[in-house]
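Report on the structure given below.
Note that one protein chain of the assembly has been removed; the remaining protein chains are unaltered in position.
For subunit A:
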Amino acid sequence: MRIAVFVTCWGDALFPATGRAVVRLLEHLGHEVVFEPAQTCCGHMHWTAGYHPEAIALARRLTEVFAGHDVIVTPSASCAATVRTAYPRMDPALAGLPVYELSELLVDVLGVTDVGARYPHRVTYQPTCHSLRALGLGDRPLRLLRAVRDLELADLPEAGECCGFGGAFAVKNADTSVAMVADKIARIHETGADVVCATDDSCLTHLGGALSRLRSGVRAVHLAEILASGLGAAGPAPVPGGVARRADAP
């Protein structure tokens, strides 16, 4: 299948390893991946921060850039949710862009749960709010994780509670945001996991940034990177990082 990848602005600039993992994974599964170089941002940040005309312009732009693609994948539940739920509110003409979050693409469109990955770590999964409530991913990410060899999955208590990121919230209400992530980290530590996994690099920046500041040792890793681990032939295995999110090898 020919699949267009929307890496998101955040991923492009800060976490290119996530996008690379998506490419490696999909190519490993035998699909053709294309990258539209004109893509920038879906408008999520401007929309939720109240800059609506700016967000709508970005939404129009993204819709044009991806026009003609039947399957678009993004490793971000928030950006997928923006396209699916916010775009029709911005302008009914923007409804229907076929953007899938990675686990939706794998499980629903491609029909795979075992991608052939190997990841020898104890992992706990944090369902981000957009994956849980806006997209209703349900147990798709968990099914994918359960199929990963040598991965020990630990249940996260009170998993459905927000980690406290919330985009502008993390800065505008920094104290409350940090109070929330402190409680989330306490739950993560209870699991004994050495990796916390999610479907959004934005939430992972927040979780990983707080874990890093605490020198907790627990790493925040995107689902795509776990699923692209140990796939063999197609490229190097991801570097297990120790810094804020992970060492993104320069």
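Assume a residue touches a chain if its C-beta (ideal position, glycine included) is under 8 Å from a C-beta of that chain, and two chains touch if they have at least 3 such contacts; residues count from 1.
Criterion: contacts and distances are computed from a predicted model.
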Protein name (UniProt record) of the chain left out of view, among "Sarcosine oxidase subunit alpha", "ATP-binding cassette domain-containing protein", "Phosphate transport system permease protein PstA" or "4Fe-4S ferredoxin-type domain-containing protein": "4Fe-4S ferredoxin-type domain-containing protein"
Per the touch definition above, residue among A:12, A:152 or A:190 touching the missing chain: A:12
Absent-chain interface as seen on subunit A, which is shown: 7, 9, 11-17, 19-20, 35, 37-41, 45-52, 54-55, 57-58, 61, 86, 89, 129-130, 133-134, 160-162, 164-181, 205-206, 208-210, 212-213, 241, 243-250
